[in-house]
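Let's look at subunit A:
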Amino acid sequence: MTYHLQFGSLLPYWEVLAWGIVFTVVLTLVSTVVGIAVGTAGASARTFGPAWLGAAVRVYVELIRNTPFIVQLFFIFFGLPALGLRLSETTAAFLAMVINLGAYSTEIIRAGIEAVPKGHIEAGVSLAMSRFEVLRYIVLRQAIAKIYPALSSQIIIVMLGSAVVSQISAQDLTYAANFIQSRNFRAFEVYLVSALIYLLLAIGTRALLRVIGQRFFTVT
Partner candidate 1 sequence: MSLVSIRDVRKSFGPLEVLKGVSLEVAKGDVVAIIGRSGSGKSTLLRCINGLETFQSGAILADGLAVGSVHTNLRELRRHVGMVFQQFNLFPHLTAAENVMLAPTVVNNVSKKEARDTAAEVLTKVGLSEKMDAYPSQLSGGQQQRVAIARSLAMRPKVLLCDEITSALDPELVNEVLRVVEQLAKEGMTLILVTHEMRFARDVGTNLVFMHHGKVHEQGPPKEVFAAPKTPELQQFVSGIG
Partner candidate 2 sequence: MSDFSVWIIVKNLLWATQWTIILSLIAFVGGGIVGLILLFARTSQIKPLEIVTKCYIEFFQGTPLLMQLFLFFFGVALFGIEVSPWMSASLALTLWTSAFLTEIWRGCVESIPKGQWEASSSLALTYIEQMRYVIIPQAARIAVAPTVGFSVQVIKGTALASIIGFIELTKAGTMLNNATFRPFLVYSLVALIYFCLCFPLSFLAKRLEGRLNVAR
């Protein structure tokens, strides 16, 4: 049908696209912050908590890591209402992303915690610091510095994976793209531009994370 690409056909819809980008960025940002908090709690629970708690965390992590994100999303959005818990698209999207990133970051942060030499913990304890203080001031700082690259990668992966929330009609960038191409029939141009926007977001996020990492989390 079309042999000449018409990228200009996107222009009238720039606002729709912009709002989609905003949604994706905010969703990723908030999910990242909360997701990493969940991951930190999970990792700490597994390393320092009682055995039953560690086992529960382990089950949570394995369940999430061995099932597709879209299935988790559908389960939360379509399945939970059957138990009486009805959520909006945005809330469901956010919840699914937090649970997903929480599981992956639990594993990543746990690896970082276990890489901290035992001697450091012993030193802290010998200085009369409580276990919590040791965790907070000695262990976590080092752990996160070590696994920072892996964590950054996972954040990018989750951001790209967020495209799936369009399937429950959460109005992210992909949803905007679907909307536009259903109006201007230029699927190729619309999806290519959206893909490139995601790429730019990914590159930008990577750069931002690198700057933050150097500022706060480098261990010399």
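In the analysis below, a contact is a pair of C-beta atoms (placed from the backbone, for glycine too) under 8 Å apart; a residue touches a chain by one contact, two chains touch by 3 or more; residues count from 1.
As a selection rule, all candidates are chains of the complex that A comes from, given by their letters.
If you're wondering where the values come from, they're calculated on a predicted model, not measured in any experiment.
Going through 1 or 2, you find that the chain touching subunit A in this complex is 2. If you check the complex, the residues on subunit A that touch candidate 2 are 1-3, 62-63, 65-72, 74-75, 78-83, 156, 160-164, 166-167, 174, 177, 181, 186-188, 191-192, 194-196, 198-199, 202-203.
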